[in-house]
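Sharing a structure here in structure tokens format.
The complex appears here minus one protein chain, its other protein chains still in place.
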Amino acid sequence: MATGEILLLVFVFVIAGFLGVELISKVPSQLHTPLMSGTNAISGITIVGAISATAVALQTDGMLSNICGFAAIVLATINVIGGYLVTDRMLGMFKKKGEDKK
Amino acid sequence: MATGEILLLVFVFVIAGFLGVELISKVPSQLHTPLMSGTNAISGITIVGAISATAVALQTDGMLSNICGFAAIVLATINVIGGYLVTDRMLGMFKKKGEDKK
Amino acid sequence: MNFENIRTVCTTVLYMVSSVLFIRGIKLLGKADTARKGNLMSSVGMLIAVVTVLFEKDVTKTVTKNGPINNAYVWGVAAIALGSIIGAIWAKKVEMTGMPQLVALFNGFGGLSSLLVALTQYMTAENINTFSAIALGLTVAIGAIAFTGSVVAWGKLSGKMFKKNVTIPAKNAINGLLAVVGLVGVAIYALSIAGAVDASVGTIGIIIVTAAYLILGFTMVVAIGGGDMPVIISLLNAFSGLAAAFAGLSISNSVLVVSGCLVGTSGLILTLIMCKAMNRTLYALLFSSFGATKKGAAGEQKEPKSMSVEDAYLILEAASSVVFIPGYGMAVAQAQHAVKELCDKLEANGAEVNFAIHPVAGRMPGHMNVLLAEANVPYEQLKTADEMNPQMSNTDVAIVIGANDVVNPSAINDESSPLYGMPIINAFEARTVFVLKRGKGTGFSGVENPLFTNDNTVMIYGDAKNTVAQLVSEFEE
Partner (left out) sequence: MNFENIRTVCTTVLYMVSSVLFIRGIKLLGKADTARKGNLMSSVGMLIAVVTVLFEKDVTKTVTKNGPINNAYVWGVAAIALGSIIGAIWAKKVEMTGMPQLVALFNGFGGLSSLLVALTQYMTAENINTFSAIALGLTVAIGAIAFTGSVVAWGKLSGKMFKKNVTIPAKNAINGLLAVVGLVGVAIYALSIAGAVDASVGTIGIIIVTAAYLILGFTMVVAIGGGDMPVIISLLNAFSGLAAAFAGLSISNSVLVVSGCLVGTSGLILTLIMCKAMNRTLYALLFSSFGATKKGAAGEQKEPKSMSVEDAYLILEAASSVVFIPGYGMAVAQAQHAVKELCDKLEANGAEVNFAIHPVAGRMPGHMNVLLAEANVPYEQLKTADEMNPQMSNTDVAIVIGANDVVNPSAINDESSPLYGMPIINAFEARTVFVLKRGKGTGFSGVENPLFTNDNTVMIYGDAKNTVAQLVSEFEE
């Protein structure tokens, strides 16, 4: 990885950080829990890293790294799938009220 | 420039774009003009490009490119210096009121 | 442009698309009427990212290089299928009141996954330079703390483990030491990659950081009270986002960096917002061991008046405006459906009924909203403190159901109270205040509540669900 590329990745990191701060400015309190669980699902993005790390591991010897990678994928998937479904369920209940209203 | 680096620059561009949108969300109307002139000063950042383009031009033959570069620096500097000073003057007047208040 | 170049362009563009979907998704999640759409959008982003990685060179290469079994698709699909099933079942089965602990658990898995990604990368030891070594070490650290911290939080919230607040002596010193030791481990590993020390020393570095931060997650969270867990979960959520971002830096993957960092900082802001709503500082929450000194407020105490359900019914029947103020006790008693019934009865009886929802009533943000939504209380009856307080003095009866701290008037008029400064619901201003609780238990903060001994307050002792159900049957008679 070239120095320039690394530095740009850090740049991306910094700017994404500011963006994250701006995105969550005024959230009504009843959305705090869904928001927490929704962003929690996003942190399961590590699944992408898990898949590529596992692929690299599979090309080398050593069962341990394969298993580690496999476990990483499983755990990240639980986080992703579970996270999105729970969030949706929670929000669905809010939604229902909204629809009752109309 | 490596493909990876270019792509990351585009990435930076996209994220900075979203950040720009978020930063200006609820601006009181009396700040519209100072905000316009303040960001206008920032667009003078092209001065950085102008300096490095001029430096490159100076290493090659051809007076025209040198002069173009020189003019680019002058114009960008006017934009920067003038822009910040005008904005500060405008805001200074708002400030004065604020201080009168206390 | 050759094939590899085209591949790089395509994958980066797809990662960009998925980053944009995450950005928009988080934005929309923050607004009530678009939240569900936002969640959907971010899940599409996730899908795109996962599909994209399947076309990365490292992954496709395994097909030709390894046999039919040992290729990344077989392993990947198996792992994803397994994870999906577990995740989906848990998500479907959980009760609404079990949400916070489930979120905590998922979050722990995310952290553990980042930790494992880093360890896998460490073991295969490919593409590692000094910079990625530092990123890898930090991924281990943050992933580990997010993992054990979340597991402890889950244990506390579900009441399964670590329920009692362990007081660790010299907690801050120990935690500080663990943090520093772990970072030394990271430094050792980075030095080994830079070639300054031997590779086997580097291994020790990795072991040190893993162990130190696993322990740190435990010691940090175990000493914090169960009621503060939502804030801690939000903080740990930010951590697991950051872990993903560092993993991204270490394997040089842009979508991990962007979305991890988005989660990291937005989680941090959310944490601060929550702290503010509870009148806490994050610093105090993490570093001071409160809770111990708080309880002994007291002074001479009046005895609160109490009333039977029958008498309370007579007052309620005559009331033309009623406000429910639910709190943690309603969640404990699972009384929300009964409350909805009572609400219907009162409305049938001609009274105007509202709910005054305090932002930190219960044990997670929006706890009351979720429960009452489950019981089908319409949205427009749920009022905020700001909306209800001005009307409180025109209210005939305020029914406090298992709430305590959020209606404690000493937050307004007693500067020495630990609650002082927290916005509350001014139940004490109502003409009559019913307080439904089981006994003399204090609230989460452990502070005495002078409301209970006010002249216009009557206690109705008993489990909230029973009491409310009895009131409902009085109306039916």
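Order of writing sets the chain letters: A, B and C. Residues in each chain are counted from 1.
The rule is short, and it goes like this: contacts are C-beta pairs under 8 Å (C-beta built on N, C-alpha and C of every residue); 3 or more make two chains touch, one makes a residue touch a chain.
Predicted model, so just to flag it, every value in this text is computed and none were measured.
> Considering the full assembly, with which of the depicted chains is the omitted chain in contact?
Across all of the complex, the chain we cannot see touches A, B.
> List the subunit A residues touching the unshown chain?
3-4, 7-8, 10-11, 14-15, 18, 22
> Which residue numbers on subunit B touch the omitted chain?
Here the touching residues of subunit B are 1, 5-6, 9-10, 12-13, 16-21, 23-60, 62, 64-66, 68-98, 100-101.
What we mean here is this: only the chains that are shown with their structure count from here on.
> Using mean C-alpha positions as chain centres, tell me how far subunit B is from subunit C in Å, no decimals.
About 41 Å, centre to centre.
> Any idea how many Å lie between the Cα centroids of subunit A and subunit B?
Computed value for the inter-centroid distance: 35 Å.
> By residue number and range, which residues of subunit A touch two or more other chains?
Those would be 5, 9, 12, 16, 18-19, 23, 25.
> Spell out, as numbers or ranges, the residues of subunit C touching 2 or more other chains.
Those would be 23, 27, 254, 258.
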